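Of the protein chains in this complex, one is absent; all others appear in place.
For clarity, chains are labelled A, B, C, D, E, F and G in written order, and residue numbers in each chain start from 1.
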Amino acid sequence: MPTSTLVTIRLNGETRDVPMGWTLSTLLADLGLDARLIVVERNREIVRDRNAFDEVTLLDGDVLELVHFVGGG
Amino acid sequence: MPTSTLVTIRLNGETRDVPMGWTLSTLLADLGLDARLIVVERNREIVRDRNAFDEVTLLDGDVLELVHFVGGG
Amino acid sequence: MPTSTLVTIRLNGETRDVPMGWTLSTLLADLGLDARLIVVERNREIVRDRNAFDEVTLLDGDVLELVHFVGGG
Amino acid sequence: MPTSTLVTIRLNGETRDVPMGWTLSTLLADLGLDARLIVVERNREIVRDRNAFDEVTLLDGDVLELVHFVGGG
Amino acid sequence: MAALTTPMVDKPLVIAGREFRSRLMVGTGKYASPAQMTEAIEASGAEVVTVAVRRVDLARRDAGNILNHLDPTRYFLLANTAGCYNADDAIRYARLGRAAGFNEWVKLEVIGDEGTLLPDTAGLIEATRVLAAEGFQVLAYTNDDLITALRLESAGAAAVMPLASPIGSGLGLLNPYAIRTIKTRLRVPVIVDAGVGTASDACVTMEQGVDGILMNTGIAAAGDPVRMANAMRLAVEAGRNAYLARRMPRREIAVPSSPVDGMLE
Amino acid sequence: MAALTTPMVDKPLVIAGREFRSRLMVGTGKYASPAQMTEAIEASGAEVVTVAVRRVDLARRDAGNILNHLDPTRYFLLANTAGCYNADDAIRYARLGRAAGFNEWVKLEVIGDEGTLLPDTAGLIEATRVLAAEGFQVLAYTNDDLITALRLESAGAAAVMPLASPIGSGLGLLNPYAIRTIKTRLRVPVIVDAGVGTASDACVTMEQGVDGILMNTGIAAAGDPVRMANAMRLAVEAGRNAYLARRMPRREIAVPSSPVDGMLE
Amino acid sequence: MAALTTPMVDKPLVIAGREFRSRLMVGTGKYASPAQMTEAIEASGAEVVTVAVRRVDLARRDAGNILNHLDPTRYFLLANTAGCYNADDAIRYARLGRAAGFNEWVKLEVIGDEGTLLPDTAGLIEATRVLAAEGFQVLAYTNDDLITALRLESAGAAAVMPLASPIGSGLGLLNPYAIRTIKTRLRVPVIVDAGVGTASDACVTMEQGVDGILMNTGIAAAGDPVRMANAMRLAVEAGRNAYLARRMPRREIAVPSSPVDGMLE
Partner (left out) sequence: MAALTTPMVDKPLVIAGREFRSRLMVGTGKYASPAQMTEAIEASGAEVVTVAVRRVDLARRDAGNILNHLDPTRYFLLANTAGCYNADDAIRYARLGRAAGFNEWVKLEVIGDEGTLLPDTAGLIEATRVLAAEGFQVLAYTNDDLITALRLESAGAAAVMPLASPIGSGLGLLNPYAIRTIKTRLRVPVIVDAGVGTASDACVTMEQGVDGILMNTGIAAAGDPVRMANAMRLAVEAGRNAYLARRMPRREIAVPSSPVDGMLE
């Protein structure tokens, strides 16, 4: 696979290469995550509309934080 | 009523003359007390058997204490 | 005394007329105050040099605060 | 030394044979104790008079307790 | 919700072979009215209620009789010897109380001083011995001295009732250490009696591991006795459960309750 | 018995217009297992439960997600900003929490020091102002300083949450006077957050008149968390009722609870 | 400076007609060395020092004798009956102590329990009666029970010595109320004995109005016993003077210590 077909993103603190053209939905599916339980922050902005996950294409240099609720006090 | 027909008892700290021949039952009835709710101490001895109240005749010089349960902590 | 020879100052929160030409020293002497025990704030600025009290002439509209140390915790 | 010249005493909880005729003074001297710092209890009675230590002869079966002051609270 | 109505499992309180579900015992004195008393006792959930033995006031006939207001088939009546200043008097009152015919139990008080209502422990131990030998179940109101508590147990007390603080004072649990020590050393039940002024006093007292609490003024002299009775019921149950649950250790440093990893960058 | 299931009447706790019947809020951290957490929360009777916002651990996928174990239709989820050491971070976490879609509430923490987890009050006030302006209902975790509490109220906090003692310390209510003063002076609800170690701590805290308590470690780190959760539920209710019932006055002399007249001769 | 060397005027402590300037009495046990003991006692300023009566250890001859290290013309020796578990033993030890020839005083202990070293009050009262009748000046070590204290006074005690907390525990003054009550009610001097762990314990104890304090472990088991002895001396004097000076009232509102008028505009 030629490198030109990948984009490099930072995902939860780690660098990762993903195929060009992937959307947020593709990524979440690939990670096995349920979009309804996740909040996505992209380049320091929250992607509020979960219906838009299909339309958000990952770009080279994107910084993503996928967060959810864990036990805490 | 001639005095010779009275006996003098001490009842709950007060001196009282009652007709000779009165029993505990007579006394309690006269006082309007329910025998079942009362404990009688006669001359420092408890009259345990309430059925015997009919048979205990008051004698001159008897010291009676009629006690019952009141509110306390 | 014609009013034209007076200046109006505010002294420790009270309005007061003093003869034109009075200096801080004149004022303190008039008030019976020992300059060494007093700090003078004039128009929100502290007059640090006590030797200069002779040279500071009171002007109309001057706001003076004469303060000292009192008991406190 | 024939045993007949010894008496058996109980001294501070231990059985001990001492020559017949020893006095309290002899014993204390033998033990290297300063009589002025010691209280002697003999057969449950205190020997109050230290001057009498010379005159108290140890008898067979005597129970002696030699006590003194130690650190305590 | 199920959790709210299903109390946590606990051994019953057992005194002299008799089982109680409630660990709160209450007095019947000092209420504004019999109705208030009845309602407060019901709100307290208590099974054991104390009563005093007193002369009938002949002018008022049965009026003062507490049994006009308390159902003795519903509550276990515990006669006390309040007001007695020596063993003989206490024994006399105990016998009178028993003669009322409900049970052989007595909350034994032998008071040593009018100003503090503190017990005369010598008289108390003596009266305990006499009454226990007569078949009484003696619940002995005492101070917070371990040695006295041990002597009461030896004398045959069915339960020992050390104070939290003086009767009617509301000063709360003045010496938790003493109460804890008594509980650790006795085999018979330890019921703290007197001095509990508010719910947290009851709660912290139960957390020392004692078997129960008896109170009167803390409820009766509150602004709203019925509500306070309810508070005391809850507090006793809370303290008991906290004791059984074994509290977390105290730490002089903070420890986060949320995870320290997984932070964003 | 009817008395046991009919709680005393009390106003509901109202925060930002929302009513709660329970005055106990609980955290979800530090449990041995999700099952233990769920059971403890149920036993606590809490309606509000706090959660933390953290990165998904990609190696574990959804495994750590608390929503696998908590029904968000049954509990009101209160996202916290634990772990944030300045206003900007706290604001970021608050927004992420809100984006989860449950509500606009945040338990705001701006921590000033790792060793004590005490709040940075300047950052806290600033973050409160920003978030309140964005429509958040801010419940601000703070120290027991009245002035800070007043500033938080002015900045728009929906509730102020002073600590009893440091997070996770279990030291209990170190300064009842401070908490009482805060409650007296604020109009918004005061919920004591952090430091409660056992039931009597909860009870005495509520007796200061505060509106509620939030806790986590006191339950989760007990020997038996489920039983302790129950104890805390009871203790909060006990303390609340004792406060409403108005405790008896303390007296340094004893007062008999049984009558002093009517004694025999 | 003159103020530092001129102590404030106070009545001397008078026990059995004998006057003492210092209100601190100290024990002689548990020091690392005789030299440390001597130095600490000197630093404490105490005039009365307690000693125990024990068998001579024949293997060590006079070595253990405390009189090798204490000048009996300088200190008033107070023999105790520590280690005695009944009245007879205590009486025996008291007589042996008196036979040492220094004085007729005894610090009377009748211990009721090995684990807590709490007094057997019945035995204590009995031994007090016997010894007082024999001309002893009895200083009776007791618990913090008022009734026992009153009985000891009636039995002829020259002073009553309630504990702050158990011997050697260092738990401080567990029940200030009880000690204050005892002081209020007795005519003979009240010397608190046992449990004082640090200077503030001594200070707060004296503030209850008692006449003096006896301590041992609080000094001997400190990291630096000589310095702690000095601290205790100062603390006893501080607490005494604070009591005599009558403290300010507590207020739940703040009151400025600087003038509120005279502010600038």
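Methods note: contacts are C-beta pairs under 8 Å (C-beta built on N, C-alpha and C of every residue); 3 or more make two chains touch, one makes a residue touch a chain.
Worth saying up front: this structure is predicted, and the values here are computed from it rather than measured.
**Q** Touching the hidden chain in the complete assembly: which of G:Arg54, G:Arg129, G:Arg151 or G:Lys183 does that?
**A** In the full complex, the listed residue that touches the missing chain is G:Arg54.
**Q** Of F:Val14, F:Ala35 or F:Ile147, which residue touches the hidden chain?
**A** Of the listed residues, the one touching the omitted chain is F:Ile147.
**Q** Check each of G:Gly17, G:Gly135 or G:Pro249 against the chain that is not shown and name the one that touches it.
**A** G:Pro249
**Q** Which residue numbers on subunit F touch the omitted chain?
**A** Counting over the whole complex, subunit F touches the hidden chain at residues 112-113, 115-116, 118-122, 125, 143, 145-148, 150-151, 165, 171, 174-175, 177-178, 181, 185.
**Q** Across the whole complex, list the residues on subunit D that are touched by the chain not included here.
**A** Given the touch definition above, subunit D has residues 13, 41, 65, 67, 70-73 touching the missing chain.
**Q** Take the complete complex as the reference. Which residues in subunit G touch the chain that isn't displayed?
**A** 1, 3-5, 8, 27, 29-30, 42-43, 45, 52, 54-55, 57, 64, 80, 82-83, 89, 92-93, 115-118, 166-171, 197-200, 202-204, 207, 216-218, 220-225, 227-228, 230-235, 237-242, 244-264
Please note the rule applied: only the chains that are shown with their structure count from here on.
**Q** In angstrom, rounded to a whole number, how far apart do the mean CA points of subunit A and subunit C lie?
**A** Whole-Å distance between the two chain centres: 73.
**Q** Pull out every residue in subunit B that's touching 2 or more other chains.
**A** As it turns out, subunit B has residues touching two or more other chains at 13, 41, 65, 67, 70-73.
**Q** If I count partner chains per residue in subunit E, which residues reach a count of at least 2?
**A** Counting only residues that touch two or more other chains, subunit E contributes 27, 29-30, 52, 54-55, 64, 80, 82, 92, 115-116, 118, 167-168, 171, 216-217, 220, 256-259, 262, 264.
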